[in-house]
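Take a look at the following structure, please.
Excluded from the complex is one protein chain; the other protein chains are retained at their positions.
Moving on, here comes chain A:
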Amino acid sequence: MNIMTEASVEQKLSSGTNEPSIKMKGEKVSVHYGEKRALFDVDLDVRENQVTALIGPSGCGKSTFLRCLNRMNDTIDIARVSGKITLDNEDVYDPKIDVVELRARVGMVFQKPNPFPKSIYENVAYGPRIHGLARSKAELDGIVESSLKKAGLFNEVKDRLLESGTGLSGGQQQRLCIARAIAVSPEVILMDEPCSALDPIATARVEELIDELRQNYTIVIVTHSMQQAARVSQRTAMFHLGYLVEEGATDKMFTNPDDKRTQDYITGRFG
């Protein structure tokens, strides 16, 4: 008779999954907007080639935290960030860091699709060009094509690359913005409610895309849709009133979270 103890079964089940390494690390991250404190000592790790979802009610600090990761808060005059954020163990708030280069490594996709009022081609080519990633027109063409392919948009737009990006549908525009973010070969992609302005079909395509992109990129996504967080992410972090309430494996967070506030929020019992 083959008797396995519970511990040995557990070990067997988990032995195949190695912990992915930490790509970005936040330590005691706090943000003030003027006098108002928006984030309180948040410690959060972002793991490589995983999708980390940030959830929580409006005003909980999840977007604020996201924007710290590529120093988007620098663009807000009254915002003050303290604590430490590292990318591959490098302090992103180090004065020696080139912010433009940082944002190439840590790209961003916003809530509302915001293509430049230029051609589809130019929207994607812009980044690689200013970062000097292509040495010839042919190389640039290659980057544009592969980025559009990775964003799952190429087949829909290949015959009209010179038409304006703003003429695309909302879902296509959002995938164009993702292609634009991918074009500069980022390591991390930040997404701030990327599907909130899209219909369910466009949303499904973006979610499918997120899952594919995970092979090559590390993704952090802010979303108001609990189902979306459950579907696309491997780790979920729950924010409330500027505090990180709970962080853990997505499967556990949505079936059996530890914290009562997480429980209340995801089951629709808040406030």
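Just so it is clear, a residue touches a chain if its C-beta (ideal position, glycine included) is under 8 Å from a C-beta of that chain, and two chains touch if they have at least 3 such contacts; residues count from 1.
One rule holds in what follows: contacts and distances are computed from a predicted model.
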Among "Ubiquinone biosynthesis protein UbiV", "Phosphate-specific transport system accessory protein PhoU", "Lactate utilization protein B" or "Electron transfer flavoprotein subunit beta/FixA family protein", UniProt-listed name of the chain not shown: "Phosphate-specific transport system accessory protein PhoU"
Footprint left on chain A by the chain that the document does not show: 6, 226-227, 230, 254-257, 263-264, 266-271
